[in-house]
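Note that this complex is displayed minus one protein chain, with the remaining chains in position.
Entry: chain A
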Amino acid sequence: MLPTSLDEAVEALGASPAAVPVAGGTDLMEAVNAGRLRPAALLGLGRITELRGWRYEDGGTAVLGAGLTLARMDRPDFAALIPALADAARTAGPPQTRNVGTLGGNIATNAATGDTLPVLAALEAVVTLARAGATREVPVSHLLTGHDPMRAGELLTWVRVPLLHAPQVFLKATGRSGPSRATASVALVLDPARRGVRCAVGAVAPVPLRPLEAEAWVAGCIDWSARGEEGARTIDPAAAAAFGEYVASACVPDGYGADPAAGTAGEGPTAAAVALRRTVAVLARRALGRALK
């Protein structure tokens, strides 16, 4: 099925809820080709042009189409709008993947290493799910964690992201120079209007994690009123390092990577947990440093 408009797509999906929507297909088609997934039907979203761009709403929100490609998000106009999302899109994979992979696909696939996901979590984005004759809005974290999952016949159409007009950073550790999946990633956005810092850690758990206490604590450490030489907000380097440790210990449990059958509970963190915490701590510290630079 190749609908050319959103209404047509939603209608088609309502008529055959077993059909699987496919946009870039970078994850889905690999599973289909390998025989791991045998969908009853595929609903191609590639011709729905209205979902491939974005619009503004109320002056403070960008409404991003689910069909926005990662390559498009990396372009300067978009990067000026939501820099962290552009960073995540840029590092999401090789050009072949970014040219076809979409924002909506990243959310729907919900891979632990989906690079845009921690950014959306940190931005507290809201997703629009459409079905024949109705739409509903779900916070992206509720969708990703399965707290409020997509229902049969629903199509992910829009992603509502607040425009914060403040520094935001996405950092990803891969251990190599070429494109690769993250071993850990950190998205950090500043919200000066609310004097808040919002942070999400990706790839260390099935869904992005928000270290809420660390966010609240570090927001109190930042001198929001200070305007340095170039209007920079400042933070004590020791506080930035402590923030990194705080985020890491909040997001990586002691038993990370342990064999559940081995039963090593109560013996302190595993070697894998120590290594991953160190990586997350460095990423969080650097992200904060870059945001405040």
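Here is the rule we use: a contact is a pair of C-beta atoms (placed from the backbone, for glycine too) under 8 Å apart; a residue touches a chain by one contact, two chains touch by 3 or more; residues count from 1.
One rule holds for everything that comes next: contacts and distances are computed from a predicted model.
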item	value
Protein name (UniProt record) of the chain left out of view, among "ABC transporter ATP-binding protein", "Oxidoreductase", "Quinol oxidase subunit 4" or "DsbE family thiol:disulfide interchange protein"	"Oxidoreductase"
Touching the absent chain when the full complex is considered, from A:87, A:154, A:191 or A:215	A:87
Contact with the hidden chain (one of A:131, A:172 or A:198)	A:172
Contact set of chain A toward the excluded chain (per top definition)	33-35, 87, 90-91, 94, 171-181, 183, 275, 278-279, 282-283, 286
